[in-house]
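Removed: one protein chain of the complex. Kept in place: all other protein chains.
After this line comes subunit A, so read on.
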Amino acid sequence: MSQTYRPDTPEQVADLITWALAESTPLALRGHGTKAALGRPTNTSHALDLSGIAGIVDYAPEELVMTARAGTSMAEVRAALDAAGQMLAFEPPDWRPLLGQPHGPADPPGTLGGLVACNLAGSRRISAGAARDHVLGIAGVSGRGEAFRSGGRVVKNVTGFDLSKLLTGSMGTLAALTELSLKTVPRPETSATVLVLGLDAADAVQAMTRALGSSHEVSGAAHLPAAMAARSAVAAIAGDGRAITALRVEGPDPSVAWRCQALRTELTALGPTEALSHDDGAVLWGEVSDARLIADPADAVLWRLSVPPAQGARVLAAVRHGVGEGHLSGWQMDWGGGLLWLALAPTPEAHAGAVRDAVAHHGGGHATLIRAGADVRAHVPVFQPQPAPLAALSRRVTESFDPKGILSPGRMAEGR
């Protein structure tokens, strides 16, 4: 019978994994389960729920570091950061709406460990890095049933291999995370968002490239085509009816005002510009980071492509051509064109060939199948397939932590 185990201590996690090893019983790792539909479906009868290993252990705002147990709710993490006027710079997205999860105020928001295990980041990724750039230290229990640590609580640290980076984004395959130390940063005093209106994808990439190549420290560069922009909760955007290319600047008041004006002047040749207030901007960047506006229709398959930013429009055109007119139901660009979200009509192959060919022919990168039925995710590689020597290396790395394939086996690739 299928069981969910919910240990309260890291010692219990180690006991459980040791038991699972002895019984050759693979475990599916989870926090609140908000991202359970990410990755390949695992063939496991039991689940290891880590949300009981919870609580902030140490948060010293003046040291810019928070240490928390991996199962700590993101609501608790956010509340503590808010109280100190700080944030996680990588702008953790909330993918619950996208993944069809309940996302009301009372619903579980996801755990810190889940966020780190998936290495998620929002729009500020282009200037501040991803989750992996902010994890300073990690404690976990590997697939050998052994508790171990890596890293520490300080920003500068090269003592031994940086296992924190490897475990970040490992989707529960290498180790059950039990404790994390993350870098925190002060919230910017204010922000402003410049909108360039009515650009097509190619011109949008040009505008974003220009802005990101300027000295204005742009911390968000995204593009929504008209059909997506119309869905925005920001009245000024939805009401306008045109596509928007959005560029965010953050910092002290005088600096933001100056940079906002400078960007408008520099981009005016490309199209008409508007400026969004800090509050409207916050709504927009939330929508973009969470990819909320492309979530509908719920049966569309969703791809997330990371490509060289200046290639964004070309990759998009190649996908549109490859999947055939009418199959692309929605899209948006973030990270200056480097992050392409695509909503495609559902098919058994999820258009994987066309999507991955488009990436391969335009400078490389990777395509991840974020949303599709479990049957599709079971046979279409969810993560970018690797060349043979690299795939073999990845497998050896996984086996070095989890030799018996006990932890979420098959979540990342067949057999690991």
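We adopt the following convention: a contact is a pair of C-beta atoms (placed from the backbone, for glycine too) under 8 Å apart; a residue touches a chain by one contact, two chains touch by 3 or more; residues count from 1.
Rule of thumb we're sticking to: contacts and distances are computed from a predicted model.
**Student:** With one chain of the assembly withheld, which option in "Amino acid ABC transporter permease", "Glycolate oxidase", "Dimethyl sulfoxide reductase anchor subunit" or "succinate dehydrogenase" matches that chain's UniProt protein name?
**Tutor:** Protein name of the absent chain (UniProt record): "Glycolate oxidase".
**Student:** Could you tell which one of A:T34, A:T111, A:T168 or A:Q332 touches the chain left off the display?
**Tutor:** A:T168
**Student:** Determine which one of A:L16, A:L115, A:L177 or A:A207 touches the chain that has been left out.
**Tutor:** Candidates A:L16, A:L115, A:L177 or A:A207; residue touching the omitted chain: A:L16.
**Student:** For the chain not shown, which residue from A:K35, A:R96 or A:R259 touches it across the whole complex?
**Tutor:** Reading the full complex, the residue touching the unseen chain is A:R259.
**Student:** Touching the missing chain, which residues of subunit A?
**Tutor:** 3-8, 12, 15-16, 18-19, 21-24, 49, 52, 60-65, 85, 119, 121, 125-126, 129-130, 132-133, 142, 144-150, 152-163, 165-166, 168-170, 185-187, 189, 209, 212-217, 251-252, 254-255, 258-259, 262, 306-311, 335, 338-339, 363-368, 383-384, 386-387, 389-390, 393-394, 396-401, 403-404, 412-413
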